[in-house]
Structure formats: C-alpha cells, structure tokens
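With one protein chain held back, the other chains of the complex are shown just where they sit.
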Amino acid sequence: MLNELHEECGVFGIYSKDINIDVASNTYYALFALQHRGQESCGIVVNDDGVMTSHKDVGLVEHVFTKDTLAQLGQGQIAIGHVRYGTTGTRPRLNAQPIVVNHIKGSMAIAHNGNLTNAFTLREELESNGSIFHTTSDTEVISYVITKERINSSSIEEAVCKAMPKLKGAFSIVLMSPTKLIAVRDPLGFRPLCMGKIGESIIFASETCALDSIGATYIRDIQPGEIVVVDENGVKSITEHCNKSKKALCIFEYIYFARPDSVIDGSSVHTARQRAGAFLSLEHPVQADVVIGVPDSGIDAAIGYAKQSGIPYGLGFIKNRYIGRSFIQPTQLQRETSVRIKLNPIASTLKGKRVIMIDDSIVRGTTSARIVKMIRDAGANEVHMRISSPPFRFPCYFGTDIDSQEHLIACQHTLDEIRDIIDVDSLGYLSLDNLTKICDNGNSGFCTACFSGKYPTEIPTDVKKNKFEQKISNRSTDNE
Amino acid sequence: MLNELHEECGVFGIYSKDINIDVASNTYYALFALQHRGQESCGIVVNDDGVMTSHKDVGLVEHVFTKDTLAQLGQGQIAIGHVRYGTTGTRPRLNAQPIVVNHIKGSMAIAHNGNLTNAFTLREELESNGSIFHTTSDTEVISYVITKERINSSSIEEAVCKAMPKLKGAFSIVLMSPTKLIAVRDPLGFRPLCMGKIGESIIFASETCALDSIGATYIRDIQPGEIVVVDENGVKSITEHCNKSKKALCIFEYIYFARPDSVIDGSSVHTARQRAGAFLSLEHPVQADVVIGVPDSGIDAAIGYAKQSGIPYGLGFIKNRYIGRSFIQPTQLQRETSVRIKLNPIASTLKGKRVIMIDDSIVRGTTSARIVKMIRDAGANEVHMRISSPPFRFPCYFGTDIDSQEHLIACQHTLDEIRDIIDVDSLGYLSLDNLTKICDNGNSGFCTACFSGKYPTEIPTDVKKNKFEQKISNRSTDNE
Amino acid sequence: MLNELHEECGVFGIYSKDINIDVASNTYYALFALQHRGQESCGIVVNDDGVMTSHKDVGLVEHVFTKDTLAQLGQGQIAIGHVRYGTTGTRPRLNAQPIVVNHIKGSMAIAHNGNLTNAFTLREELESNGSIFHTTSDTEVISYVITKERINSSSIEEAVCKAMPKLKGAFSIVLMSPTKLIAVRDPLGFRPLCMGKIGESIIFASETCALDSIGATYIRDIQPGEIVVVDENGVKSITEHCNKSKKALCIFEYIYFARPDSVIDGSSVHTARQRAGAFLSLEHPVQADVVIGVPDSGIDAAIGYAKQSGIPYGLGFIKNRYIGRSFIQPTQLQRETSVRIKLNPIASTLKGKRVIMIDDSIVRGTTSARIVKMIRDAGANEVHMRISSPPFRFPCYFGTDIDSQEHLIACQHTLDEIRDIIDVDSLGYLSLDNLTKICDNGNSGFCTACFSGKYPTEIPTDVKKNKFEQKISNRSTDNE
Partner (left out) sequence: MLNELHEECGVFGIYSKDINIDVASNTYYALFALQHRGQESCGIVVNDDGVMTSHKDVGLVEHVFTKDTLAQLGQGQIAIGHVRYGTTGTRPRLNAQPIVVNHIKGSMAIAHNGNLTNAFTLREELESNGSIFHTTSDTEVISYVITKERINSSSIEEAVCKAMPKLKGAFSIVLMSPTKLIAVRDPLGFRPLCMGKIGESIIFASETCALDSIGATYIRDIQPGEIVVVDENGVKSITEHCNKSKKALCIFEYIYFARPDSVIDGSSVHTARQRAGAFLSLEHPVQADVVIGVPDSGIDAAIGYAKQSGIPYGLGFIKNRYIGRSFIQPTQLQRETSVRIKLNPIASTLKGKRVIMIDDSIVRGTTSARIVKMIRDAGANEVHMRISSPPFRFPCYFGTDIDSQEHLIACQHTLDEIRDIIDVDSLGYLSLDNLTKICDNGNSGFCTACFSGKYPTEIPTDVKKNKFEQKISNRSTDNE
C-alpha cells in the first residue's frame, strides 16, 4: 500500500482477580488500539485456572474475532493477546501468536515483539538434541529456551530469569503460566512495554494507547532487562538483568511505528514528532505558502514545522479509509490512472502554492515520487520535501522489515539524485544529531542503527547474510 | 458510532466506447471514493449490448465485491453504481441499488440519491392501477413513473423528460437503458451531480473525488433540472426543466456530507469548511492556546479557525481506523470505560491548555458531552466548543436522516442549557447568515431548511407526519 | 453431476394460531424434506400480523439459513417457503422465491411450483400497460395477474379465483396475504400439492414427506383446480375451477422427482417405482445373477424387478454423500480417471456376474455409458440395462428441464443404436402402457407428454420455440 515499513508486533496481557473484568473482551478492545503494530494476524489466549483456550488467525482483529469466537474463549483470570506483521514470504497462519506450548510443568502462552539475533543458533542447538519445531518464528525458540530451564527451576519466573542471558537481540514479551502473568523486556529495551491497571487488575501493553482504550491507568514502563511477575500475591519485579548503563530504544518508534497518542518511556510520541518537524524547519528552512503532511504519520511533524516556521499548516490530502485487505488491487494499466483511489490531494490547498511536504521517511522512493507528482498535478508551484528522520542506510535486525540495502534509495543515490528522482524543488532530511533530541528523555539511549550503522549489540555474521526465517526455509534436505 | 448524521446515497455512471476501459472496475474504484456517502449497501450494474448484469448486497464496497463477483459482471459499454445509507428499520438488502427493471421496451437500471416528497402519493396512484412493488424504496417509484411514460414515448430520454414534472423533491439520478446513459438532477439541485471524462468515455458521479480516483477529468456539474444523455452519437443536454431563478443545494453537503477534496457546483468543500471556521473565529472569538477539530469533518474548519485567529492548530485526537462493521460493540458496563477505543485524545496537545474544539454539528448532544469529558480528563484547563453550522431545528425531507425534533438538542434546550449539558466553558454556533457565505458562489441558492425551517418546496402534510418507508410499512391489512 | 433431470420447485406453507408452533423453524425443517425438488435457491417468508419478513438466497437450505437469519424472521402466524431449481443461464439469486410484493391492499408472498405456458403473453400484456418486472420468473407474472384482480375484489381469494382462468399450464401455488394462507392447484393438477395439520395448524406442501418431517398428519391432496383458503375462520375450499373430467399429474413425479417415502394423490411413490420394476421384469426378462439399481432413484425399481423375477437384489454402487456445491470439479484430464469419486461400483457384487442394472431414464446417454463401463471394469460378465420409464422424446412445458430434442438420445437413435452406444448386452424400456399402471389410482389422469407427445393442454407455437426466460432475455433494445 502506501506504507512501506512495518513493525512486527504488538503485545498485551491482563491479570484480573475481579470477576467483573472480562479478560477476553478487554484484550479484544486493546488489540484494536495496537492494530497499527501488526495487521497480518492476531490472537488471544485466555487462562481459566490453568486451562488455556486460544483463538488466532490471519486477518485484522475485527475479522478474526466474531461474537462466537470471542465467547468461546470463555471466562478466565489471565489473558494475553498479540497482533503481528510478518515479513513477506513467511507462513502467516502458522506463525500467528500467541503460541501455546505444553510442557512437563503445565502450559505456557507467549506473545513476543522484537527479534532475536541468535534465534538460528539457539534453534540448531535445540534441534541437535532432538527438539522439533512447528513454526518458523523465533517466538517458538524463546518458548523452548524457557521450557528447558523450567524443568530444573522451582518457578516459571526462575526459568525466565535463567533463560534471559541466552536470548540476544530485541524482545518485549508477555507470557502466562497456569497461575502467573509475566512481562519481560530485553536489557537494551529495544521495543516499548508498559504497565497499567484497572482497579486491582494489572495490564501490560506495547503502547499506552492500549491502556487508554480500555479505561486503564498508566503505572510505568517496564525497565530494560526487567521481569515483572503478577500472581495472586501481587506484583513482583526482578531486576537482576537490568542494565543501567546502556539503553537502545528504537528511535523509529517515535517517528513512525507508535501511535501519536502513546507515551513511550516518558515521552509523548506526538510531541516527539512535532519536535522533529520543528528541527526540520530550523535545519532546512525554505520560503513557502503552506506546510502539509503525508497521512498519517507525517501530519504531526508538519504541524510542528508549521508552528516553528510560521508558515500555515494545511490539509494536503484525503486518505481513503475504506480500503482494507479485501480491496482488489488495480491492474498495472489501471494503476497508472488510479493512484488517487488511496490518497487524493486537495487542490484548493495546493493550487498556485509553494508547498512544503513532510513525510517520515523515504524507503525506495517510488511512493514519494508518485505523491509529489499528484501535488504538482494539483497545481502546486513548488514542492519542498522534508523528511522527519535521517536517510535509511542500514538493515534492522531488531524487529522491523527495513529493506535490504540494494533497495534503499539512500544507499544507491546521493541527496541530489534522490531530489531529482522524486522530482522536488528541494529535499531535506532531519540530522541524526537532532533526531536524538526529539524526546524529553534526551539524546542518549536510542538505537539508531538503521540510520547510523552503529548497532547497540553485536550482530552475528551469518545473521547479516540471511535473516532467521529465510535460513530456516533454506534448509530442506534429509540427505546425509 | 461517532457520527450521527447520514446522507443516503452516492451515484456513479460510465459510458465507454473504448474497450480498454473496463466499466465494471472503474465503477468499483469510484464507489470506494463515494463510500462516505453510504456504507450500508452497494451495487453495480453492467450493460453489455442491452444485457444487464447486476450485483448488489449489504456491506461495504470492499466486502460486497470480490474478484469473482466483479469478474461475473463481465465486459460492457455502460455501467452504473450506487452506495447507500438507509434509515434505520428498513430492509437494507431489498432496497440496495441500482434497481434493474424490465419493461416493454427493454431493461432499465437506475441509481438515485435524494428523496421524493411525493413518493407515497405516486405509489398509491400506481398501486390503484394494479402496480406491484418489490421494495419500500422511492427509487422503484421513479422507475415506474419513467416506465409508464416510456410506453408512449419514442425514446428513453423523452420518457425521462415527461416523467420529470411528476417527481417532487430531491433527486440526482444516473440511469441506463440498453443503449444510453442518462444523468438527471432535480430542478432545485438539492444533491450534487457532476460530469467528467477519461479519453472518450463519459462519467457521472455524485462528487468530483470519484472522478479523481479513476484518473478522470472534471468537465462540469449537471445543472439543476438538466437531463444529460450519452449514447453512440455523443452527449446531449435537455434543459427544458431547468429553473434558472432558484436553486437549493443542500448547504450541509459542504459542512459535513461531501469529501473535502471534492468540488461541488464550483466551490471546494475544503475551502468552504475553512471559511466556516474562519467565520466562527470572527463571530465567537476567545482567548485560547490551541484549536483542535473533531475527526474527520471538524478538522478543516479547525484549520480555518486557527488561521483566522492566530491560535495554533493542534492534533487533538487519534481516531481508530480499524473499527468497521464487524466490531463487537462493548456492553453498557464496558462502554463507560471504553469510549476511547474509537477516539483517543492526545494528552500532550491538551494538558494544561485552553482548548477550542471545532465540530460540524450537535445532534443529540450525547457524543459531544463524551468527547468534552475526554478532553477534560486529558488535562485541558478550558474547553470552548465551536460548531461550524447553525443549530439543527427542523427535519430534512430531501435525503438525510436528521432526527425528529424531539431528539434534536437545539429544539429542546437553549444555548446556555446546551453549553451546560455538554459541559463546555463557552459554546458558539455559526450564524445562518455566515453559513450561506462559505462558498465561492455566494449566498443564494442553498437549502438551509434544517437550520431555518424555510423549505424551498412545499412539503405535503402527510409526509411531515410519516416518512415514505414508514408509511408503506404501516399498511398491512387486506381486509375491506 | 450424475442426475441430468431437474424439477423446478417445492412449496410449503403453514398457518398456526398456536403460539407454541414456531412457523419459521417448521418451514425450515420442511424445506429440508423438499430439498430434492430444488437445490439452487431457497427462501422463507414469515407473516406477523401482516408484516412480512423474508430471507432467500442461492444455496441449500442448510447454508442459506443460519441461526441468525432464521431468528431474524421472527415470530408469526403464517409462513411460506420454497426450494428452487432454475434452468441453466437464468439469474438464480434474482429469481429465488418466495416473491413478496406490495400492492394497494397490502402485501402478498407467493411460492410456485410449475410453469405457465402463457407467461410471455401475459407479461407483454402487463408491460404494455406500463408494468415493470424485477425478475425473469413466471411467478412474478402470477403475482401481477392476482394483484390486478385484487383491486376490484373484496378479498384475496376472490382475486385468486378471478385470476385462475387467465393462468395456463402447471401451477401448484402457496400464497399468503396479511391474514390468509391460500393453496392453489391448476385444473389439470400437473404438480402435487397436499394438506396436513399439527394440532390446529394447517399445512400445505408439495410432498407428504415434508409433513412427516415436522410430525404433521396428512389430511388430503388439494384437488386439481381447487383453491383452499385458511384464515381465522378455518379452512374453506373453493372448487369452481375444479375439472372433474380430466387430470394430468406428471407421471415422472412417481418415477424420479418425488421422494420414495411420499404419497402423491393416494399412491405411494416407492410402491409405484417397485411396480415399474416388476413390469420391467415381465416386459424384458433376462437370465442374470443379480439386479442392481443406479442410486438413488433406480434402487426402488431394482428391488421391484428382483422380487418379480426371483433374481437376487444386490448393492451395486456406493454414492459419495460428501460431494456438494463447493466440490471442485476435476479437470478434463482428471475426469477420465476420476469418475469414481462420485459413484464407485462394489466389485464383490459384480465380478463374474450377469448384471441387470435398473435406472429411471436415459437423457443424453453419456452418464449411462460411463456407469456401464465401470460395471464392466469391475468384472461383470454381462450388463443388461432396464429403464423404469419409456424413452424421452418430447420437451416438457410444465416445470421440468427435459432437454431439447436435439440432445435426447431417443430422438436421435434407435433402440439398437442406444444399446450399442451405452454398450450393454440388452436394453429394455418400460412401455407407456405399463407406465400408466404403476399407481393405485389406475391408468387415467397422467401427463405423459415427454414420452408420448400428447400434451394435455395446448402449447402456444411461440412457447414451443423459446421458453419464457429465454424470450425475456432475448429482448434488449430500446430503439424504436
């Protein structure tokens, strides 16, 4: 569609001793609020005194859950939920989460946002001892690592704690055992994870907007490296893996992935985007008549740019809200004439104007070029493009699908070339320096690897060549 | 949901001699652009040398048409399409349009936006002569009136022309005979209807955004009272029913119904909304820190208010785009805590601020009160509500479902009472005088009856008591 | 599939003053018992004090009605239902029944089994007066004829009575007005129609098996030409159109269309089929080891043949019961090898045996040839085919889709040629004379036109050329 970048997951969990709180429907509503983090598949598992009932499938929350399937989940004391965006070519139905596994000490359900950098190594180790895998997802690897520890541990949290040093990379996990709900965030805190409550019920979610949607109150974020355990005795925090010295929250959560109404690690996403826009105005000023944003994620930065520059903010486009997964894609012939089905410029805003257009990023450049052409066709005199992040130049190994370098326009072309390719009068990216200043919590503690190439953790050589699912898929022989 | 007002229809038609233009898929894509005008049912009829193939059903365009159903419509030279919002309690599947009827001179397909004020009288006359009706829609009445004239006419356009004086009220119609595509607009021009082209193909649509979506060029609007006929000889205009002296375009098309990127009768909808916002700022100024709009239709006016007043525009809410027809409504208990699933305020925009909130209208007041409470809960110091239209006080008989007076808050309460009910610090409506100045085409020629009570055409007494479908439904006896 | 002949309809109606009798679900269960009479579409209309609620669609009863759609029909005092098989090329969804029409005296719902021979003439007359038609079904024509009479009649039954002489051909109709349930059978009684009761509730159905399925008791058959009216005053019979001297019940109802457990006009269908088998044994005896029937309709006659001849009855085939409308048809290549998906011979019954195989008819001969080949492949030494009816030689105009003469094998080939084409050792058809003796009610009063060419009523010349729906479809111009 229009958006070329995808986060891979959103997670949610609720523990309630209040029988008036229906854990299944609260999870259902919360997943609507997290739907932007993954539209490929979703699922909910309800835990009723240790019996776990699950439903998951390919599709949006609205379509996967009907009244019947939601009712069949039944009543329970704990539930977890997941929305997922899988990278192309994988098995979406098979890899839908949460995963429920059965082991010697009972059942466990797990929902994961992130990406293990050592998933392949861990899986081959497990397989060498005879383990079998049903999916091509690293979440199943995590399940295994925890389960292996569970055998010789006296509690699930002890097992999680022992497993943690073995897991490398990005992971924000919500899991439940028969009696406990547990939230885990990797020691660098790549992906967000927060805690809230309704009455006595404890909630974990990828973003605060999920708390808002069900009327819950925000308590705090899970610290990088922290394990939070909820059971009948209350909430317990295990901090032995917490790493106070270093943090690597994905900065692109603020720019694009998260919802503007969420607050991550203390900073408002909307405010961060506005600041990005304001910095852009300072870095790349230009004379113009109107500032517009590319919906939806460019809007906030455009408002920030407008405020800072004094140039009026305007509504540049109408995005069609009725186009979903069942939309029949136009043929190539029709596509030439029908790009405006999804996004249509408002001529009265643009005609005869010098336009500053804000977008969050340029990936391949194709979409940007089409949008710019529409603005010019609508009568704009000049088009100045401003991007609220630096150029993408490096792959992400921590849970997003930023394209391989051969497709990234900024790896293949100079700034001037890009400006010409997308046919704008001027082009400006936010500097890496200012990027790290868009949050209240200052300029330390972010992962900016996709822009800077500075990875906060070592990436194994083999992973650099092939990502996990591809490596697994490549293996197909039983010859010796 | 959040929106309490509904237009009842959008229409589309295409006539193509170019076999490279697929009339069915062009209609499909255009209906996506008109989907905001009706989400209850939709349909397409394709005419291949006089053989009409139809598919219509309850649901959004995306769900009613699959690859299979679209392919089954086949190739053709003419097609018409329709999206519909039906008033509550009617038979949505039965009344889906277009309607295809067979008569002595062949078949006819018809799609209609508007509302006949004399539908009941016409139907009873027809029934007294033995006519039978399959639907409870006034579109079937229009079909009958035209067909009756067709028997003694030498062409379909002659029949349409003869039928026109018998039809009272609002009607923008696209119809096709075996060889012709015809567009008709009532003499007062209540509802919009425009003409465009792609190459040699002629297109009619309720709004220009439908032209944009398929890469067509706008030609002109259909005049009030005009009949435009397209056949193998080209385009012919019949103007004998045109009424130069008076016009009554629904002013609320600009305020709420139409898409901001559309241009109706020469005026940009987005510009009109911005002007409404600007007038509001002049009529009801107030000291404040931020101007926000209630999505989606309040956004344009908010930008206009902000520009005029100099108070910065801000993003007040995130609207959840994933909530569709299959969303499972929360129970009453959950609803209290879960209003924020659909619309969530952005606290960083509102906290500690004096907020001006722009909406397009207040119907019952319930939704407004809930939104204001959310803003206050998010930390706003003051909330000043501005409405970009005057108070609703009178019923509409021309194709919208503006509620009966007993439910309209402005019929039951004074301005001060309303302000207290929805709990705002101040409340201001746009004046009727300024409302009629929001368009380029000046302050004459609008229907403002819902605000002013001045109906541009006489309303029969019986219609005032009961609308058409209700009257039909009330008849149920065969006793004599 | 395997069966090449199709009846076009089954009808059902129930009138109940007992609120413990749910008219909708009784109709639902009865339609299951009538499903063999039509598998293309089905529908139910429920009448609650004059308000008629309808649901109909393409598909089997099981798939068209879900718990939700059945519940939405609500409670009522009267209901009618219909199953339909439409001839190829028509519009199945549009033409689904019952049809609900609205007229000056209220609503009417109608379900029809049969075929009018003057439908086209009647429709053109109505259209010449400006009537419009939504369907290509003759049932809509019947609705119109009755409605036209209703205007000047003091009751619905008076209107039906006046309409009756205008309707030519075969019709067994169940209709309801706001307060009455009416059953009508054409004066020659082409199609079956019976009456039953549960407690005080009166029921009409095409076959008695529908009465059995809901625990109802059989009362009597509707007489040819009779109109039976049920209302709050009880049951009333109007016999003025009854024709005592002549009757023309379709004899093929006994041979193939009806269910063996039904009793039509006093004769058991199963017994009639057994008699046909017994007559076949007397007319065409042969030395053999086993008698088998082609499922399902050949089974009864095979048992009759076996009993009469003393040759043991055996199970020749297993028919796959899991193949429905969604079965993906094999490609031509696969078809050669996969005919046995649907019907598989039981080798142990056939191997090394002289086999008598009974079928109800031969239409084109293709299916028979394939079945015979399977039997030979299973090891049969000889195959003797016996057909429990005479050869098809003439088209049917009374509600079945017996093929045009160019495709009927018996119109194109001699008995010896047919024997060779389908590759059997001997072939024998039941004689016309014995065919008319298979029922308890003797050898008068049947329509045997498809075998004999003797039509019990005059067939208009134009109808002979083109059937109704085809004639309607052929009209497509509006040129004058």
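Order as written gives the chain letters A, B and C; numbering starts at 1 within each chain.
Note that in this section a residue touches a chain if its C-beta (ideal position, glycine included) is under 8 Å from a C-beta of that chain, and two chains touch if they have at least 3 such contacts.
Worth saying up front: this structure is predicted, and the values here are computed from it rather than measured.
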item: Chains still shown that are in contact with the chain withheld from the display; value: A, C
item: Selected from C:32, C:190, C:204 or C:468 as touching the chain missing from the view; value: C:32
item: Touching the absent chain when the full complex is considered, from C:248, C:303, C:372 or C:396; value: C:303
item: Option touching the unshown chain, where C:51, C:151, C:242 or C:346 are the choices; value: C:346
item: Omitted-chain contact residue, chosen from A:37, A:112 or A:148; value: A:148
item: Contacts of chain A with the absent chain, listed as residue ranges; value: 49-51, 54, 94, 99-107, 124, 127-134, 136, 143-144, 147-148, 150-151, 154-156, 177-180, 472-473, 475-480
item: Residues in chain C touching the chain absent from view; value: 20, 22, 25, 28-29, 32-33, 35-36, 39, 60-63, 65-67, 70, 198, 209, 212-215, 259-261, 263, 268, 270-271, 299-300, 303, 306-307, 312-315, 317-318, 320-324, 326-328, 330-331, 333-334, 336-338, 340-341, 344-349
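Heads up, the rule we're going with is that only the chains that are shown with their structure count from here on.
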item: Intercentroid distance (Cα basis), chain B paired with chain A, Å; value: 37
item: Between chain C and chain B, distance of the C-alpha-averaged centres to the nearest whole Å; value: 47
item: Junction residues of chain C, two or more chains touched; value: none
